[in-house]
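With one protein chain removed, the remaining protein chains of the complex are shown where they sit.
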Amino acid sequence: MIIVVSPEATPDDIDVIIKRIEETGRQAHLSVGQERTIIGVIGSDEPGLEDIFQALPRVESVHRVTRPYKLASREFHPADSVIDVGYGVKVGGTELAIMAGPCSIENEEHIFDSARAVKAAGANILRGGAFKPRTSPYTFRGLGEEGLRYLHAAGKAHGLPVITELMSVRDIDAVCQYADIIQIGARNMQNFILLDEVGRAKKPVMLKRGLSGQIEEWLLAAEYIMAQGNPNVILCERGIRTFETAYRNTFDVNAIPLVRELSHLPIIADPSHGTGKASLVTPVAMAAIAAGADGLMIEVHNNPDHALSDGAQSLTYERFASMMRSVGAVAAAVERTLPGVWAPASA
Amino acid sequence: MIIVVSPEATPDDIDVIIKRIEETGRQAHLSVGQERTIIGVIGSDEPGLEDIFQALPRVESVHRVTRPYKLASREFHPADSVIDVGYGVKVGGTELAIMAGPCSIENEEHIFDSARAVKAAGANILRGGAFKPRTSPYTFRGLGEEGLRYLHAAGKAHGLPVITELMSVRDIDAVCQYADIIQIGARNMQNFILLDEVGRAKKPVMLKRGLSGQIEEWLLAAEYIMAQGNPNVILCERGIRTFETAYRNTFDVNAIPLVRELSHLPIIADPSHGTGKASLVTPVAMAAIAAGADGLMIEVHNNPDHALSDGAQSLTYERFASMMRSVGAVAAAVERTLPGVWAPASA
Amino acid sequence: MIIVVSPEATPDDIDVIIKRIEETGRQAHLSVGQERTIIGVIGSDEPGLEDIFQALPRVESVHRVTRPYKLASREFHPADSVIDVGYGVKVGGTELAIMAGPCSIENEEHIFDSARAVKAAGANILRGGAFKPRTSPYTFRGLGEEGLRYLHAAGKAHGLPVITELMSVRDIDAVCQYADIIQIGARNMQNFILLDEVGRAKKPVMLKRGLSGQIEEWLLAAEYIMAQGNPNVILCERGIRTFETAYRNTFDVNAIPLVRELSHLPIIADPSHGTGKASLVTPVAMAAIAAGADGLMIEVHNNPDHALSDGAQSLTYERFASMMRSVGAVAAAVERTLPGVWAPASA
Partner (left out) sequence: MIIVVSPEATPDDIDVIIKRIEETGRQAHLSVGQERTIIGVIGSDEPGLEDIFQALPRVESVHRVTRPYKLASREFHPADSVIDVGYGVKVGGTELAIMAGPCSIENEEHIFDSARAVKAAGANILRGGAFKPRTSPYTFRGLGEEGLRYLHAAGKAHGLPVITELMSVRDIDAVCQYADIIQIGARNMQNFILLDEVGRAKKPVMLKRGLSGQIEEWLLAAEYIMAQGNPNVILCERGIRTFETAYRNTFDVNAIPLVRELSHLPIIADPSHGTGKASLVTPVAMAAIAAGADGLMIEVHNNPDHALSDGAQSLTYERFASMMRSVGAVAAAVERTLPGVWAPASA
């Protein structure tokens, strides 16, 4: 059971609630966010308990939640969450969010050119990595803060909110300054300290599923962020690690409808990492939209063979534009629209 | 390299070819099918070799194939294969193949009622299990030959070709007598003796991917069937086994475009087993069609809670009809049609 | 709950028992073996029920079994099973069973030489494949019945029981004639028809774990064999399929103590397939014995580079002899003995 405390509650009000919880023989778990405080009640859910807590002063609402994650669960928040990421772009509504751009920000000109190209093809969010998680220490690890500045400027020039990966608490201020959406990468899905920190930030966060992250663990990772007071969490399915070696990862399409069943958070599909093979990106993007995804994240590069990272899975500008046309047809079939495309009121 | 021998070749002609292969220091692998003989040339592919073999009498064609599977590869047969399964139904063309029906054939009345219901909703192939692979020896294992007779009669009454699983060489004559398509189940993907036997039969075969079958192994299993002279192989992606416990299996949507890239054989999606959860079947079916699948196999039961097997993943008649409407919208977006639905000539 | 019926029971006696079960609102599942009949009682286990069934005529014993597998469970049979495989060799006691020999029987001389070499190094069972499951149809698939005769003769000449794989019901008579232990391979762990058939045979059966077989599924596969009246089942852990590509399979050492906890059946380790890499065979063999395995199955070849199959994981004669010395030291540490090695009475 969780208790949502009203914003006007004082520390004394909260103490009263906690004492009452403890009198019933249960434990209280306090999550003090910047906007509201939530108290988790740990112990069995007996009938009548809800009424006891609801009657206390400054208790806004009381919710029974059977899942281990609470704030992220659909039981707690039945309607779909729609997250405003800036420049008028919303993630989670009828309009799809299309995040596109190069794996790494390579230089200023390159990211500006990428922004222009992906926008022209219909993307509404610009992606680009400034801090790159690389398996080997001997490979290009990104331009760092310099890259963030280029990304920000390119987004601004083209009216696109930007998303970039945060790998460490150390860089949180810089990333918050320049990015509209903070990406938490697959390898950091259970970097709990980092989750706590982005929970304290005000920014929208996109949380990628770990390579071997179970759905429940992933939603609990989202819960870490939300428990710190940041409700603006977007999930991203990017493929899991299986025994199959024909692709880099196995895109888990089941996850999309299941996450939508269990949670109110929007979910984005990343078929670039989910397949690791450019020839599979378009069909898997179409599949993800058909299955209910709220958008896509796609790696695009003008010259994939010369990309500083992830060339094998990057689409050229032309191929990305072609993908957008295919995705648009599927989107219409499921009553979603591409960014900026007029849709009939009935949709 | 493989050499296709012309149908009129005598054993002596074939001996000549084999001797020539051996003179070049290579080995010959003979596959004598009922309609044609194929000789695999094992050894390096030097320039000029093709011409030497092509010049021999009774050699129809010579193919360089870099994949370990030959007949199943798109290099060998660039056009999509379309397989006629009877009653005018074709698998692999513009029109989708929709296989539906109960997991097990429970009794005569039940399979007739199922046939009526799935046909009314738009299915064009009837499924039903007479021999059931069950994890425990203490559960219902199917009606056997009695079930086959009911299935055949129900298909005939409603003008639907029928598909059923063959588990053992022992039952091959009975299954060939009553079924239009022989299904090889996931647990038998590498039952090589069974593959050889269905290769010798004339019937279309649907080969499910094993629980941990890699794409290459799966296409090599198809090759076993084809090497015996049966080109009528349909593949079926039915979910793989991963670390994720939130669903029974993980539907591998990547497999669909990759198989289409590597092979000319049609590929069907089974979201019932691919998810194991009725609420996920419709979105994953839509995803599979968007990704390029040539059809679906769906478990349908009038009363899933009382099904003798696989109730949790079966759709009711109503839910199946609703799924068909959703799938129809996606099909149109990818220029495919539902069975019996008129499509414009341009599609 | 399961009811063991006494051997003298007539069909009428069994009918009486079944009616009594049905009167309590439960279902009866009959397993008629050649030596005894077992009746599974399907339904809840209320107190007092045991006494009701125990009081019926010709009921030998009544067992509560909470696991889905019954005859294979340690609850049903608390003591370790020891299986006599001929030539005085027992699997499951203090003395380890060491099965060794080539992957494939290549010719008569080769299997005789292998028998001599592995016996000299301390093996007490000879292995060799006559029917080989091969991923590709274009590779050597074994000598068939000719190979079985050579294997049998080689075993006889050196006083070694022999084990070989049965892939199909078709070959069961030949394999039973020539082999002392029938091996069911990993790809056939859930070939239920084959399990039924070897259950009807009198021979000891070694059941390998499937590439993605869960422990419970594996014990249920053993139950299939036992439910047909054949209690002589030996399990074999041979590695599972995981995301790791550095070895062919991942040897699951956890399975050894867990199977010993859940079941009374002996368990053999196959580090040759469990690693797929000759350099890892000895340390993993040592680990398996330390963890409680009842023996080993090892691929040995005089010239691994020229083996017709599985050369990369085969040990030379010398390396096998060296492995036996290392295994012997670990065996002594866990109070087990190598074959034919004198052990103090107290062990």
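In order of appearance the chains are A, B and C, and numbering begins at 1 in each one.
The definition used in the following text is that a contact is a pair of C-beta atoms (placed from the backbone, for glycine too) under 8 Å apart; a residue touches a chain by one contact, two chains touch by 3 or more.
Note that the structure is a prediction, hence the values are computed from the model and not measured.
S.K.: Looking at the whole complex, which of C:107, C:250 or C:322 touches the chain that is not displayed?
M.R.: C:250
S.K.: Determine which one of A:55, A:120 or A:169 touches the chain that has been left out.
M.R.: Looking across A:55, A:120 or A:169, the contact with the absent chain belongs to A:169.
S.K.: From the list B:241, B:260, B:319 or B:336, pick the residue that touches the absent chain.
M.R.: Per the contact definition at the top, the residue touching the missing chain is B:241.
S.K.: Where does chain A touch the missing chain, residue by residue?
M.R.: Considering the whole complex, chain A reaches the absent chain at 29, 31, 40, 42, 68-70, 133-138, 141, 167-170, 187-188, 190-194, 211-212, 217, 220, 223-224, 227, 241.
S.K.: If the hidden chain were put back, which residues of chain C would touch it?
M.R.: 212, 214-216, 240, 242-247, 250-254, 256-258, 261, 274-275, 277, 279-280, 283-284, 286-292, 329-330, 332-334
S.K.: Considering the whole complex, not just the chains shown, which residues of chain B touch the missing one?
M.R.: Given the touch definition above, chain B has residues 212, 241-243, 245 touching the missing chain.
The rule is short, and it goes like this: only the chains that are shown with their structure count from here on.
S.K.: If I average the Cα coordinates per chain and compare with the overall Cα mean, which chain comes out closest?
M.R.: Going by the distance between chain centres and the overall C-alpha centre, it is B.
S.K.: Chain A and chain C are the same sequence; what rotation (0 to 180°, nearest 5) superposes their CA atoms?
M.R.: My answer is 180 degrees for the C-alpha fit.
S.K.: Over half of the interface residue numbers used by both chain B and chain C, so same, or under half, so different?
M.R.: same
S.K.: Let me have the rounded angstrom distance from the C-alpha centre of chain A over to the C-alpha centre of chain B, please.
M.R.: Comparing mean C-alpha positions, chain B is 38 Å from chain A.
S.K.: Using mean C-alpha positions as chain centres, tell me how far chain A is from chain C in Å, no decimals.
M.R.: About 49 Å separates the centre of chain A from that of chain C.
S.K.: I'd like to verify one number: the distance from the centre of chain B to the centre of chain C, where each centre is the average of its C-alpha atoms, in whole angstrom.
M.R.: 33
S.K.: At which residue positions does chain C touch at least two other chains?
M.R.: Touching at least two other chains: 212, 241.
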